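Left out: one protein chain. Kept in place: all the others.
Here is chain A:
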Amino acid sequence: MDLPIVLYDRDEYIETDTRNKISRKSIISGPANIVLGGKTIVQSDCFIRGDLRRTVGVPGAGAGGGSVAVALGRYCVLERGCVIRPPFKTYKGVFSYYPVKIGDFVHIGSNSVVEAASIGNGVRIGKNVVVGRFAIIKDFVRILDGTVIPANAVIPSFSLYGGNPGTFIEELPESVPELFEASSKEYYEKFLPAS
């Protein structure tokens, strides 16, 4: 089935120079520390914690420092109610946050919470998923609705994961890079303002 056209309220969304579409009903804290790659959609009631940025080991990361806390690639979608929060740990006695890096063509379903260290390209995360602190999700992965990925978990490419805790279910076919890229682009093209 073709993806349906999603119509949004023109007044609710801000469109950036790089054609990101961001809902005004989402909380984007520390926007200076957030990078969006372009054509990325952030829907209502999301919470991106750009304010939780690394404070140690980064030169110039003091007040107004330029460290990136959350980086999202191109053609990503955060559905309604997603939370992206940089993971934290105490290393050598010093508490710090660490950046979250998310690749291109990543779709995160509604009400999911992501505290990963990195998410690769072409990743599909379902609704109500928890991605634990410092989890690493490689390219071309699908995570079913309601999955809980434990902290520090590593999920290799071409995997389908599900369950609580999330475990490997099956391999994804070799065609997923093409498939996910096409569907991410289609989603963006069909996310249109109601006239």
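Rule of thumb we're sticking to: a residue touches a chain if its C-beta (ideal position, glycine included) is under 8 Å from a C-beta of that chain, and two chains touch if they have at least 3 such contacts; residues count from 1.
By definition in this document, contacts and distances are computed from a predicted model.
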Which of "ADP-ribosylation factor-like protein 1", "Pyruvate dehydrogenase E1 component subunit beta", "Coatomer subunit gamma" or "Dynactin subunit 4" matches, in UniProt, the chain that is not displayed: "Dynactin subunit 4"
Hidden partner interface residues of chain A, rising order: 1-5, 89-93, 132, 138-140, 148, 150-160, 165, 167-179
